[in-house]
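Only a single protein chain was left out; the remaining protein chains are all shown in position.
Naming follows writing order (A and B), and every chain is counted from residue 1.
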Amino acid sequence: MTRAAPWLAAAAAMIAVAFLLKDFGYYSDQYRKLMLWVALALGFNFLFGIAGQVAFSHFAFYGIGAYAVVILTFKAGLPLGVAVVLGLALCAVLAIAVGIAATRLEGFYLALATMAFAQLFLVVLTEGGAVTGGAGGIANYRLPALELGGRRFTLTGPYYTSLIALVLLATFFVFWRLDRSYFGRACRAIRDNPEAAAAMGVDVARTKIVVFTVTSVLAGAAGMAYAFVDNIVNPPVFGLENVFLLLFMVIIGGSGRHAGAVVGAILLYMLPYVLTPLIGHHQALVFGIVMVAAMLFRPDGLVGVYDRLRARYGRGAA
Amino acid sequence: MSDILELLVSAASSGCIYGLVALSYLVMIRPTGIINFAVGEWAAVGLFAAFFLLTNRWLPLPYALALIAAVAFTGLIGWGTQRIAVRPLVEKGAPILGPILALLGMLAIFRESISLIFGPDPHNLPAPFGLRQVSLGPFAGTPRDFFIIGCTAAVFVGVWLFFERTVWGKAFEAVALNRKAAALMGINLRRVTVAAFVGGAAIAGFAGVLYSLTAPRDFLMGLPLAVQGFSALVVGGVGRVEGAILGGMILALAEQLTARYADQIGIPSGMSLGVPFLLMIVFLLARPTGLLRPKEAAA
Partner (left out) sequence: MSAPPLLSARGLTKRFGGLVAVDGVDFDVFAGEILGLIGPNGAGKTTTFNLIAGAFAPTSGTLDFEGKPIHGLGPHEVAGRGIMRTFQHNMPFAGMSLIDNVLVGCHRRMQSGLAALVMGSRRAAAEEEKARRRAAELIGFVGLGDVADTPVVNLSFGQGRLLEVARGLAGEPRLMLFDEPAAGLTPAEAERLSDIIRGIAKRGIAVLLIEHDMRFLLPLAERVIVLNFGRKIADGTPDAIRRDPAVVEAYLGEASTIGAGEEAARA
């Protein structure tokens, strides 16, 4: 199967990095978080860049996934597998409910409704008492041991990092395949012209709900992986700030393109390393400037810049 | 009973601030269709500018002058904002989402600039008339509350007169109804956009100044205030000036009632933080025009 080769190579490379970093705790931790950001950016790109929905609830679903798996496993005492399935089902049900409600809203009002939903989720987390752990969140839990063929083992260190790599690759694979199918074309058609899309037989409302649900559930899955990175879940991580950052990543990288989401996420995640020595913790200032510049001069983002350069200087004659 | 009246005064004063923020959105949305989330940041600009003008070592201004200068400065910032992030996109024919997203970038720029200049600590303005309790008929509150209510009333009356009684206000409405037709009638869209952003920023800046009278605020104050203001706008309706203040009052009252009485029915009082979002969701879904429909739709 030559079709599978690039995917296997990518998995091998990403797992190799996980093992290379295994003795460097800080970098290993950053690597895990970077991969989760990339997974989130890919989903947000599908929702915003490909399907044209401006929704600010992406991090809320990341949080719902994370909290659900922790609460169901450690407060309700369910087996991890059951907790994962139930958590994803919860994400799906909530996403369908929000999605159905949101299809009644046009344009930016969808963004506002999803933002209100996301903020409401934060309030519920903060005021959830013993169930959600309030403002401090829930901490001091560990990934339970898995049983496979009678042997018990725990995914730790590079093995858990590898699991995150697989979550990322699976996310990428799903969106990549969907994008190249009639479903992806229907999404782009709705983004470009919903009236014409409907005239071509695309069920606009249903497609929007499906996109919202798929991207939200995969954000939830990434959130579940995140829950065992720091072994703590608390409200601030899932707030509006991070959704803005996600939006900046996708637009700066090049919205509507998977490569754009990956490049944007990596760039904005790594940029603080370069910026902190220069301007302290005000990297958001640079993000804002780059975001405005991108909107003004290069709405197709860095990937668009690359395409242009290649067309001009590369062997682009082909 | 006096408990309720006191709550009413305090709700009215925070309702005024939400109403002003909603009004700031409204004067920009009506003619341009642009929802500008940077209004909260503009409020912060107004507040920090007033703080600086009052307390700087070189030329501390008298109280009233400092407030006026801070509001004017915020208006100037509004002009700059639209010049950088709105006009080029509108003139390129970009979809309306373009400027909305660019303004989110501006939001980050404003916030980080304020934090760079003033640091992360909360700042507040001295209350203009001290903090003793005063009564006005059956209503009791701080002079600060009455100051906020009075100023807000003045702003709303002014903006209402502008829309109802001036040629400029009519031009705004014409553009709100139909951009192309308004342009054909000789209304200069660019000037209307500039006026909308300068006016919106000045109103937001004033809201920020008043907001800081109630408690110290830090550079992160913008976004939550922007969300509350938008929620007030959604409740009241984007169509009419009166809607903004009505929405602000309803929102503030709902918040304060929840904060005070939710405990008694078994809901944590912190849930009052969720009230704006709940109201926003309910209104977006059930009555997207808000309580007050625009006049032309009602006719």
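In this text, a residue touches a chain if its C-beta (ideal position, glycine included) is under 8 Å from a C-beta of that chain, and two chains touch if they have at least 3 such contacts.
Predicted model, so just to flag it, every value in this text is computed and none were measured.
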{"item": "Shown chains that the omitted chain touches within the full complex", "value": "A"}
{"item": "Touch with the omitted chain, as defined above, among A:181, A:231 or A:276", "value": "A:181"}
{"item": "Identified contact with the non-displayed chain, of A:41, A:202, A:227 or A:285", "value": "A:202"}
{"item": "Touching the absent chain when the full complex is considered, from A:104, A:191 or A:298", "value": "A:191"}
{"item": "Those residues of subunit A which, in the complete complex, touch the missing chain", "value": "173-174, 177-178, 181-183, 185-186, 188-189, 191-193, 195-204, 210, 214, 256"}
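Just so we're on the same page, only the chains that are shown with their structure count from here on.
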{"item": "Interchain centroid distance [CA atoms averaged], subunit A/subunit B, Å", "value": "33"}
{"item": "Subunit B to subunit A touching residues, read off their complex", "value": "35, 84-85, 88-89, 94, 96-98, 100-102, 104-109, 111-113, 115-116, 223, 227, 230-231, 234, 268, 270-271, 273-274, 276-278, 280-281, 284-285, 288"}
{"item": "Residues of subunit A touching subunit B in the complex", "value": "54, 101, 104-105, 107-109, 112-113, 115-117, 119-120, 123-124, 126-127, 129, 240-241, 244, 247-248, 251, 279, 282, 284-285, 287-292, 295-296, 299"}
